[in-house]
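Have a look at this one.
A single protein chain has been removed from this complex, and every other one stays in its place.
Now for chain A:
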Amino acid sequence: MGDWKTVAVPVLSSDSKNIFQYTSEKKISPPNMNAQVLRLPLPSSKSMHSFFSAFCTEENIEQSISYLNRELTTLGFPSIYAESKGKELNLISIINCMNELLVLQHKNLRAQEEVEMQHLKLGSDMDHLQNCYAKLKEQLELSKREIVGLQERDRQLQSKNRNLHQLLKNEKDEVQKLQNIISSRATQYNHDMKRKEREYNKLKERLHQLVMNKKDKKIAMEVLNYVGRADGKRGAWRTDKTEARNEEQMYKVLLNDYEQRQKQLLLENAELKKVLQQMKKEIISLLPPQKQKPKERCEDGPVLSDLEEDIGEFNKENMWELSCETVREQLTNSIRKQWRMLKNHVEKLDNQVSRVHSGALNDKDVISREDHELETEKLELEIQQCKEMIKTQQQLLQQQLMSPCDDDTTLLLQDCYLLEERERLQEEWRLFQEQKKNFEKERRSFTEAAIRLGLERKAFEEDRGAWLKQQFLSMSTDYKHSENVTTPSAFIGTSDQDNRLVNSMSQQRKPHCKLSGPVSAESCQTSQYISQNSSNAALKKPAGDSMPNQWEESDKEETE
């Protein structure tokens, strides 16, 4: 709102100047308005005199009194005369009227103040609203200008787009035109070519006729003596039989070819089926068995049983219909299923490994430890209870012992009872000791189990790490292997050849060693075997086997 300043307010009465003075003096110290009203600075005597003498003088006292009376009566105040007609003044009423007038004056002043304040407030509000209005107007202007700019850009882009479309259409039309031109030219050229060729043929015919007609004696063959046929047989006449035989021969050749190809394909098929079967078995062996993982039981259960059925079925059918379509489909489908399961399994293992690596606790251990702790607590409670029981029994015993003995018989009896009790107690003690020992053993075994769990967990982690490393290595060796095949193609340095010789020889000597080094054909092949689910797996092996032989041969050749 801000400081509101009092504004000069127009005053009602005729003596505006003086009352204006009043109000102006109020501006000086706003806080104590009422006090200020009372603490009016009294004007000087002279001004007071002038003030008072302006209205009433010694001459017009009665007139001024009657005027005052009239005014006051019109305002509602009681008359200041003592009686209705008379010249005596009622002092009390005058004082009352004066008081009333003062009160009225105070009220009016307060009202005036309030009005002034409100006025100020409204003024500032209006200022504020005007400012806001101005700002919003500016913003509106800005946004309008922006809109106009964006619209302009949009229009430009659209026109560009249209131009590009047009260009594209033009280009396409041109291309179409050129193609049409090409095709029409091609037909024209063909036509021309054919015409020329016919002419040429005619010339050739003519020439041929001339050549034949001349019966050139020169066209002849001079041979010293005729040579025997290559196969030593005598020449045969060309008859229908020979023609038929030739046809037969031709078809035989074709059939032979097809049969050979079919044989090859059958062999290939059989090999591939064997490979698939083997793969299937290996995948099944890799997958987790049904017992260990209860979670996967519901998933694996029906499928594994299916697989076992499949294997059984397939082994049976293997003997009869190798190329049956349904069997083939079954086999491929089952392999696909198992491959998916294997993938899922590997992914789960990966997740587990990642969890272990990230340091999160295995849920298993936590549970088992908790169980272990619960058990130990239970055992401790039992031990305590037993101890208490023993204590109470001991107390009872002592009481019994402490109690005075009356008679011999009672003594005896008591003795007997004591004996019995003692024996019982001894037995119980023995039992308790045994139980204690058992509890101790169990506790020890539990701790050992916990230790073992920890160790196993570590071992499992290490295994995972090793397996991942191996996987990574095999992938990289695959890569390396392909690189190694290409780079030696241009090497002629002897040292490298020697290395390769040694390498290939080492490969041949250790066929069973799987991790014989980074460049190991065997491991590459096995990884190819497993990782590549392609039909070329079986075929690649012979090629791969032949490669080192070649290397060896050529190495030897160049080193000699």
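Assume a contact is a pair of C-beta atoms (placed from the backbone, for glycine too) under 8 Å apart; a residue touches a chain by one contact, two chains touch by 3 or more; residues count from 1.
Criterion: contacts and distances are computed from a predicted model.
A chain of the complex is left out here; the name its UniProt entry carries, from "Glutaredoxin-C11", "Serine palmitoyltransferase 1", "Aldehyde dehydrogenase" or "WD repeat containing, antisense to TP73", is "WD repeat containing, antisense to TP73".
Within the set A:Arg198, A:Arg424 or A:Lys469, the residue that contacts the chain not displayed is A:Arg198. If you put the hidden chain back, the residue from A:Tyr67, A:Tyr133, A:Tyr251 or A:Phe472 that touches it is A:Tyr251. Residue in contact with the omitted chain (choice from A:Asn225, A:Ser285, A:Thr326 or A:Gln399): A:Asn225. Contact with the chain not shown here comes from a single listed residue; of A:Gln179, A:Gln384, A:Gln426 or A:Ser476, that residue is A:Gln179. Touching the missing chain, out of A:Glu243, A:Glu329, A:Glu347 or A:Glu380, is residue A:Glu243. Counting the whole complex, the residues of chain A in touch with the unshown chain are 179, 182-183, 186, 190, 193-194, 197-198, 201, 204, 207-208, 211, 214, 216, 218-231, 235-236, 238, 242-243, 246-247, 249-251, 253-254, 257, 485-492, 497, 540, 543, 547, 549-558, 560.
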